[in-house]
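Yeah, one chain of the complex is gone here, protein chain that is, but the others are all in their spots.
And then chain A:
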Amino acid sequence: MELNFQKAFAKLGPSLLDGVGIVVYITLAGFACALVAALLIAIGRLSKSRVLDRILSIFIELIRGTPLLVQFFYIYYVVPMLINGISAAMGYHTNVQLEASTCGIIGFAINYGCYMSEVIRSAILAIDPGQREAGLALGFSEGQVLFGFIIPPALRNSVPVFGNYLVMLIKDTSLLAMISVQELLLRTKTFASQTFLTVEAYTILALVYLVISIPLSQLSRLVERRLKRVR
């Protein structure tokens, strides 16, 4: 077997670099949206409304019970059809199309939002109820107590778990190859099928993922240790 890494790297490298840009963009945007979604879902589930809690927990079950890849397909293909179909039924003509990378961000926001909401929720429940009482006794409202004394320490305690989810999310961007996002896997696949440098191409791809994810998990471990030390 003859291997030609040099040639593969020279041709695939620049393309992958572009792909990394897309991956970073989708990761950052998706993770930020997921955090916001997670916080909202967690607060909703902890609110006094039983109905809201029930609806959200069913929604979380739906999302956790289906594969992320299926969700991407659903958002990319089905949701635009539904929107166009419903508006046609109401007498409007629309031609909604979602860009693939936008679908990726939406999908991550929903999927990771659901998983991380459970992290935040249990972190909130783990905060000593005495914190709430101390805040109330000083004259703060329930809302001020929640955002001033409960959520900040809960988020802080969740940071190590968030780090793991961030690394997972980066790797899960490879699923977006299936809905035509020009990320790393799709670029590699195209390259491999054109040049037959299959071994080289996929080896380089794996290495690129490692180069991104290993430093990140190291960083999250460092942050975790830092947080422990301050307290």
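Throughout what follows, a residue touches a chain if its C-beta (ideal position, glycine included) is under 8 Å from a C-beta of that chain, and two chains touch if they have at least 3 such contacts; residues count from 1.
Keep in mind that, in the parts below, contacts and distances are computed from a predicted model.
Chemist: Suppose you had to identify the omitted chain by its UniProt name; would it be "Polar amino acid transport system ATP-binding protein", "ABC-type quaternary amine transporter", "Na(+)/H(+) antiporter subunit C" or "Flagellar basal-body rod protein FlgC"?
Modeler: "Polar amino acid transport system ATP-binding protein"
Chemist: Could you tell me which of A:Leu3, A:Leu125 or A:Leu138 touches the chain that is not displayed?
Modeler: Checking the options A:Leu3, A:Leu125 or A:Leu138, the one contacting the hidden chain is A:Leu138.
Chemist: Where does chain A touch the missing chain, residue by residue?
Modeler: With respect to the unshown chain, the touching residues of chain A are 128, 130-131, 133-134, 136-141, 144, 148-149, 152-153, 156, 230-231.
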